[in-house]
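One chain of protein is taken out of this complex; the other chains stay put.
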Amino acid sequence: MPMDVMTGNSAQAYGAKLARAEVVAAYPITPQTTVVEKLADLVASGEMKAQFIKVESEHSAMAACIAASATGARAYTATAAHGLALMHEMLIWAAGSRLPIVMGNINRAMAPPWSVWADYQDSIAERDTGWMQFYCQSSQEVLDTVIQAYKVAENHDVLIPAMVMEDAFYLSHTFEPVDVPPQKDVDDFLPPYDPPVKLDVDNPVGLCALVPPDHYMEFRFKIAKAMEDSRKVIQEVDEEWEKKFGRSHGGLVERYRMEDADAAIIAAGTMSSTARVAIDNMRDKGKKVGLARLRVFRPFPYEEIRQIAKEVDSIGVLDRSYTFGHGGAFYTETAGALYQAPERPHVKNYVIGIGGRDIPPKDIEGILEKVLTKEDGGEVEWFGLRTSGSREVN
Amino acid sequence: MAKSVEDLPYIPLMSESSAVNKTGVWRVIKPIVDQEECNQCYICWKFCPDVAIHIDEEGSILIDYDHCKGCGICEAVCPKKCIEMVKEE
Partner (left out) sequence: MIQIRFHGRGGQGSVVASNILAAAAFLEEKWVQSFPFFGVERRGAPVTAYTKIDDKPIWDRSEITDPDYVIVLDASLVAVVDVTNGLKENGMVLLNSESKPEDIELGDSFRIATVDATEVAVAHGLGSKSAPIVNSSILGAFSKASGEVDIKSIEASILKMAPAKHKENAAAALEAYEKVQF
């Protein structure tokens, strides 16, 4: 099966199939449902050799993946929004147990108000669980990243689970060309999972023991260190992918037209795909603007962000979620990373596309104009908010 | 002895079964079985929360004092009243 047209959700399912996931446990939720439907079809037809476990909730789905992964099986699940929130406790168990589970999360707004559209609050709220977070901008990247994520997660220097994000509808239900690599090539790239420790009746061990205060800190440090070490592995795996399959997704941060740029925006997901059009339009007018796409949010690519700070005078950070109390998470993390940087450009936060509001190129051009002029008057603007008052939160 | 990051495995592992943890030292009262009165109904064996009651080859009740914490449940459930909790010496 070479190039075909498919949705982001089909690409997610084919990613899991090509990675030879051995256990799939999932519970359906809009807009993730078609990922599970596709996988169920693939397993039922015998095209995919896996145990498909129907569960009664997302909490149970993750519990089943944890158990499967602990026995050394490659485990996969997918969810969205409230499903991810319901998994919260189990996400921390998966990361603390150092199990390389890969999960698709279709970024959807949290209710109320009730919404099924794109928004990052669901995954941003799981920032601190110890999972790696990849945000995709195309269906191709979704398929490739599911496979890459297993390779990163299963690396013995990492052993941390990973979420592969897709924007609700803008990717999940968007039909577009995707190159589906041959199984043999994927097998060469991704060998079977080789767990350092696994549950085995012939060699019994107990996992996740009670650890008193004189050791808990040391175990948490190990997770911190593994997350730190994952940066290099993520970069190397993407480079290896490019060598084998001829396309890179930019490692942790993908740069677009950053050469000689005066101003840059930092964005993630499908809005960064659309932003390329806005940047091309601005460049055509002689305006030196570029894009730094956050492909990975956990671990946070602070070195790459500090490098961008050396190159430009002004940065606009676009957030498709808001951390009530202070700014969007991409912004606060960027600003936090820049405090330790030798150069600190002008930085402002633009909250945009909340709850799936469409982001046309002209909106991003509007933000780029503001970033170029280092428009002052507040730290956080809700761009496109319909109001007779201020769009600045602070 | 507390270990350092370098000496610890990547996850907390229990390579030994909990049998090595001799919880018998936690006990302040101990069950004594009157084997003459006992009719081997095994209700105490079933109820013991620590699996510290065994059945020997002859079918008699055998208390595993290495692990019995002295909770007294066996005494409470025994229909023949032939288990008595006595103070540890």
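A and B are the chain letters, set down in written order, and residue numbers restart from 1 in every chain.
Keep in mind that, in the parts below, contacts are C-beta pairs under 8 Å (C-beta built on N, C-alpha and C of every residue); 3 or more make two chains touch, one makes a residue touch a chain.
Quick caveat: nothing in here was measured; it's all calculated off a predicted structure.
*Asks:* May I ask you to name the displayed chains that the omitted chain touches in the full complex?
*Replies:* Taken over the complete structure, the missing chain's partners among displayed chains are A.
*Asks:* Sort through A:277, A:341 or A:393 and give me the one touching the missing partner chain.
*Replies:* Missing-chain contact among the listed residues: A:277.
*Asks:* Among A:182, A:360 or A:377, which one touches the chain that has been omitted from the display?
*Replies:* Touches the omitted chain: A:360.
*Asks:* If I consider the whole complex, including the chain that's not displayed, which of A:116, A:132, A:186 or A:351 touches that chain?
*Replies:* In the full complex, the listed residue that touches the missing chain is A:116.
*Asks:* Considering the whole complex, not just the chains shown, which residues of subunit A touch the missing one?
*Replies:* 5, 31, 116-117, 169-171, 173-177, 270-271, 273-274, 276-277, 358-361
Rule of thumb we're sticking to: only the chains that are shown with their structure count from here on.
*Asks:* For subunit A versus subunit B, what separation do you get between their C-alpha means, in angstrom?
*Replies:* Centre-to-centre distance between subunit A and subunit B: 50 Å.
*Asks:* What does subunit B use to touch subunit A in their complex?
*Replies:* Answer in residue numbers: 2-5, 8-15, 17.
*Asks:* Please name which positions on subunit A make contact with subunit B in the complex.
*Replies:* 96-98, 159, 196-197, 204-211, 214-215, 218-219, 221-222, 226
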